[in-house]
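Before we start, here is the structure in question, set down as structure tokens.
Of the protein chains in this complex, one is absent; all others appear in place.
The first chain written gets the first letter, and so on, giving A and B; residue counts start at 1 in each chain.
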Amino acid sequence: MLKYTIRRLLGMIPMLILISIVVFTLAKLMPGDSLSGEIDPLNTNPEYIAEMREKLGYNEPLPVQYFDWITGFLQGDFGKSTRFKVPVADVIIEKIPNTLFLGVMSLLITYILAFLMGMYSGRKPYTIGDNAIAGVNYIMLAIPSFVAAVFAIYFFSFHLNWFPFGGSVDILVEEGTLDYWFSRLHHVLLPALVLGAMSTASYTQFLRNDIIENSRKDFVRTARAKGTPLKKIYNVHILRNSIIPLVTFLGFDFAALIGGAIITETIFTYPGIGQLFLDSVTSRDYPTLMALTMLLSFLTLAGNLIADILYGIVDPRIRLD
Amino acid sequence: MASTTTISQQKKPERSLSPWQIARKKFLRNKLAMASSIFILLVTIMSLSAPFVANFLSPLPDVTKVNIGSMNIQPNGEHLLGTDKSGRDVLTRLFYGGRISLLVGFSATLIVVTLGTLVGSIAGFFGGMVDNILMRFTDFVLNFPFLVFVIVLNTILYGIVDGLWVLILVIGVLSWGGVARLVRSKVLAEKENEYILAALSIGCSPWKVIRKHLLPNVMSTIIVQATLIFASMIVAEAALSYLGFGVPQATPSWGNMLSSANEPDVLQGKPWIWMPPAFIITLTILSINFIGEGLKDALNPKSLR
Partner (left out) sequence: MKKNKSLLWLFAMILVVSAFLAACGGDDGDTGSKDSKKEDGTTEDKAADGEPQKGGTLVYGIDAPPEGLFSTAFYGIQTDFDVISLFDESLINYNENLEPEPNVASWTTEDNKVFNFKFEEGVKWHNGEELTVNDWVFAFETLADPDYDGPRYTNVQTIEGAEAYRNGEADTISGVEVINDYEVKITFDEARVNNLTNLWSYPLPESVLGDVPVAEMSASEWVRSTPIGIGPFKVDKIVPGESVEFSRFDEYWNGDVNLDKIVLRVIDNSSVVGALQNGDIDMISLQPVSGPEVEPLENVEIVTYPGLSYYYVGFKLGKFDNATQTITEELPKYQSKELRQAMMYAINRQEWVDAFFFGYANVVNKPVPTSHWNAADDAEADLNTYEYDPEKAKEMLDAAGYVDINDDGFREDPNGDEFVVKFSHYATGNPTFESRAQAITQYWEEVGIKSELEMVEVNLYYDMIEKDDPSIETFFGGWGTGTDPDPSGLWKADQLWNYPRYNNPEADQLLDDALNIDIVGTDQQKRADLYIEWQKIVNEEVPMLYIAELEEIVAMNERVGGTEFDVSGSNSPAEWFVTE
């Protein structure tokens, strides 16, 4: 297992190098630069723009630019954001807690909801409750996250006024107090719910089917024969078996959350990595754009790796190569 | 259950049904899948017929023209779903939008399935070095964060190639990894069967074996997968257009129509502009998913419902 993990980790290196080349090439292929789209050049003169282009090294040959970038990157120097005029690392670090919080909340909601619904459906398959849950699940699976987000804002924020429609925290509350965390929770709940909807649905269905399948297995029959209460059979014996495969999805979730975050954060104006990414594309903030693309690719890679490894741990029969 | 089916079939004097016929029968009996199919069929017909029926649908049949005089009209007898901010009839645009959304979905799916099947079957069949290289490459593609790269690529190609085809190409080329993996694993399993060995031993070329023997056997998997990909491609188009990185704004597509919800006055004040595309996207995806489920059921020889 360890050997496999190490091998996979080493295998990531050429992949990352390739990705870095692709990312760099793509960034260079993008039309315009941060200065051509200078949004509000009040008091900007053309010479200033030419000078800045020179300063930012846009006039160097490409391989030199790539080499400069990648060596800096490896040393943790992602460059200076052309938009915010501070090191990219600072910009990203500033936003990471928000995205992390959103991701964790979304996973939490996903697991809790899927758990409750899946358990119920699995125990009482083909009942009204099960069908209702299945119906909700189908809709959750089908409704694209951005449509869900728009609907959610429309109903819950505007009509019902239950949730705020943007931001990550109310600035008026004191940082670190209970209120502060409550406010953050309040802000993150709706986007997290939307972000987690799709996986919630698939987990629920998975759990349901797995529980049904397991309930027909021999060990359940044995347990029953021994007189174990039905409740215990479900909550302990079956659940333990059904929950394990779910764990393996965690890695894939990781990767899925990245794409999801771009959409949800943008719609909910939740200041995180996803929103930063889109902004960096529109404002041609290349250092930020490249660093983020690398980061997101790395996370996807890591997510897939974790998924594979977890899979191997959970089911030793899987041949790991 | 199993025995009754067999008996009822045996009663008939005709020869037993082919797997495809069984599948069709099963599918036809699946009410949800059938209803969904009818819905998708309707949407397709309505989209294809857009240019012909536009004149009957609204007094403003030209969806590309801006009509300053008739902007933001609420749904009424004349404009059944109202008009949008450019004075274009929402219903007519919904029809035209369907053309684009379905076209993107369909073409991208075609690319994905073709590429995926090609790579997957070659890798699975030949194995060894070929498999290794192809699968590394597949991993490479799979490890790109999809949305991130689509957005970047689309920005680059915007304006160079006609916007619609850029999108199709980009989302197609970045999404075949999953299909390739799936097809490969199916081919790997199928390859072990004796009939393949037999075919090879009598001198059939590998291509012929892949085409004639392997692919038909993994076809059912591919079809089910293709349905689901079709849905996800439609979502991808809509999501990207919604974010402003998809189909050019001038082209009506469901995603583009929905993107007007981004505007300050539309989301809350003019729901008739964004709700119809939102509903039709959701219903379409829902239906395609049901059809996918139905097909999976129908094509699975073990399921007898």
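Rule of thumb we're sticking to: a residue touches a chain if its C-beta (ideal position, glycine included) is under 8 Å from a C-beta of that chain, and two chains touch if they have at least 3 such contacts.
It should be emphasised that the depicted structure is a prediction, and the values quoted were computed from it without experimental measurement.
> Which of these, A:23, A:142, A:169 or A:197, touches the one chain of the complex that we don't see?
A:169
> Check the options A:87, A:129 or A:245 and report the residue that touches the missing chain.
Residue touching the absent chain, from the options given: A:87.
> Which one, B:196, B:261, B:286 or B:299, makes contact with the chain that was left out?
The missing chain is touched by B:261.
> So which bits of chain A touch the chain we can't see?
Residues 31-33, 36-48, 52, 55, 80, 83-87, 94-95, 153, 157-158, 161, 165-169, 171-172, 175, 269, 271, 279, 282, 284 of chain A touch the chain absent from view.
> By the contact definition given up top, give the residues of chain B that touch the hidden chain.
Per the touch rule, chain B residues meeting the hidden chain are 64-66, 68, 71, 85-86, 155, 158-159, 243-244, 248-250, 256, 259-269.
As a convention for this text, only the chains that are shown with their structure count from here on.
> Approximately how many whole Å separate the CA-defined centres of chain A and chain B?
24
> For the complex, which residues does chain B have touching chain A?
139-140, 142-149, 151-153, 155-156, 158-159, 231, 235, 238-239, 242-243, 245, 258, 261, 267-268, 271, 274, 278, 281-283, 285-286, 289-290
> How about chain A: which of its residues touch chain B in the complex?
15, 18-19, 26-27, 29-31, 138-139, 141-147, 150-151, 153-154, 158, 255, 258-259, 262-263, 266, 277-278, 281, 289, 292-293, 296-297, 299-301, 304
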